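Sharing a structure here in structure tokens format.
Omission of a single protein chain aside, the complex is shown with its protein chains in their original locations.
Up next, chain A:
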């Protein structure tokens, strides 16, 4: 019997290569390529009066320099607005190279191509640009005031206003026995993968093909963009995703200017060209996320049950909106979490500022939504003097209420319907895991010793596995080896391992015989991409379906060869055998030979096949409903998203003197449906939690009033080292399978980061005894808050 691999902590097949330094990231490929460097705007807002590139050509080793004047056809047009929306009335995108106006520090103005990066950077320094510097719009308040404009033709800096509602929230709040209002704030952070953006292109002059290697989360997206912008046929463009050093969302945006400029230059010059972003460039020209101001009005009953919830928020979308309204739409819908306020109204404004664009970063708007809702839950509990878990439990959607329709539209334009979950069970698990009920004692004891400790909780629901589709292709070679391809890309999630586990199970072949390729348009031209925790759900399902098709064909041919019926056969370890009579058997590789009527005897498998006869001699060698070869291909397209969920708790200690915040415990209960590989899922949770810690306690984009990002380096942007993350992350899983897909999967990639701002705010508030309304929070901010509250106390109740 082959043991089932689904659900096993299988060690990753990716690792051997990566551990030996034999990974192949974009910059590791094609050593002789020319290098591009980009001149980026030093101003947040300016008009370009003139660009003088004459001095560049004096630099030895420079091959070409491009400005907007050199762009022709579609390349000279603004970059695509990938996801339009009817409420995005004022969508704007930048040019690949700025034409006459720049709207953030870091916007691309010119590109130099030279023999190496050093020379290319020397040359960039020689470009002279005359600017008419304009006052920038920085910060959500300034954008909202609308006194200064980012884009002259966008009044109030408002790219979009969107409103959704179910029931009558305002009336319900007005009629509620208790009411509260909250004003909340979340600052910007960013994905910060260790590998920045990277693109390499080669124009093959012989076959007239464009080959692009790029560090992306969507190879098919980049392919379509390159073809349309460069006027090539789609069939002429290959996009290959090599190893990618982390993504977390920023690499789903496409095309980045350089993803078009580099292929353009490679074709013009007839030589391979690469662009490797450096860290400063990543800070000032790759996307950020998270910045929002929020206002919540809530009405509730004596048990803390929500009667009406009305939320307004202002979302900073940066200088342009290439990715549409995905982030704020997710905030506005996923804010609801596991709760059911029957009357809900949400309004948001998506606002322009003269800063780097805002597009999804792991969690994609959910952390902000969860923050708004969970701050509200804590505020209700504090107001009623109730335990925070009790108030939450009073509002949970119950297990027998699934599928649960919220009556709203989700980011994919489909109804927001939760498929499954068991929130009360998750809460019980979390309370047990973190000893919730015992904490009051611990807090009191600590207080008696002069220490401040606090516990926080936050719950979330995450729509994962959004459509429209992904595909899988399974090919059994005559060697018996199984080659699998799916179009979405990998950035470290161990897809090759997880998908091979699925195929090995479905097909009955040894795990080692399965090889999975992701993100190569030559193998999988139809695909969407890796985002929204969708890879396992979408490609996992598609690959399972493709493997099942392959299995059907294997059994059909084998039954024919062995003169039996498919039902009597089983596949064990890559061999098809008659159940109960293992002597009557045929190897998978042999079946692959038999599946192709053209049989040159290249190898042993072909010779072995000669002993079998398959096919109906009265029909053509390839029957009408068949095709040669042992392959299976299928696509998976879900009716709607599946909803994973989880709850986090954190125990913190805040230093009474210095306000330093220390994490004492961190606990996670997580339900992502069936687990393919618990090792990988836990790794995803760990990584998410660490990013969450960064976002809650350390990371922020320090823009000054001039729109200069003052902390654009790892020296000044505080990304967690090991010393900042919890020593141990205690994890418990609940597995409520999704009914929507063949393997019962839900996504897991983003979960770890979603509740962080909320859970830390909750814990710090518990430790300190005053509301926390702005995240991230640093020790000095906490210290200032303490002074503020002490002062208020001294001034008495009327101050």
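Everything below uses one rule, namely that contacts are C-beta pairs under 8 Å (C-beta built on N, C-alpha and C of every residue); 3 or more make two chains touch, one makes a residue touch a chain; residues count from 1.
In this section, contacts and distances are computed from a predicted model.
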Name per UniProt, for the chain absent here [options: "ABC transporter permease", "Phenylalanine--tRNA ligase alpha subunit", "(2Fe-2S)-binding protein" or "3-oxoacyl-[acyl-carrier-protein] reductase"]: "(2Fe-2S)-binding protein"
Among A:60, A:100, A:233 or A:512, which one touches the chain that has been omitted from the display? A:60
In the complete assembly, which of A:243, A:349 or A:506 touches the absent chain? A:243
If I consider the whole complex, including the chain that's not displayed, which of A:31, A:580 or A:796 touches that chain? A:31
Of the residues A:3, A:207, A:611 or A:723, I need the one that contacts the missing chain. A:723
Of A:157, A:368 or A:491, which sits in contact with the chain we cannot see? A:491
Return the single residue from A:21, A:86, A:385 or A:583 that touches the missing chain. A:21
What is the set of chain A residues that contact the non-displayed chain in the whole complex? 11-12, 14-16, 18-25, 27-28, 31, 60-61, 115-119, 191-195, 243-246, 248, 278-279, 491-494, 679-680, 682-683, 686-691, 713-715, 719, 721-723, 725, 727-729, 752
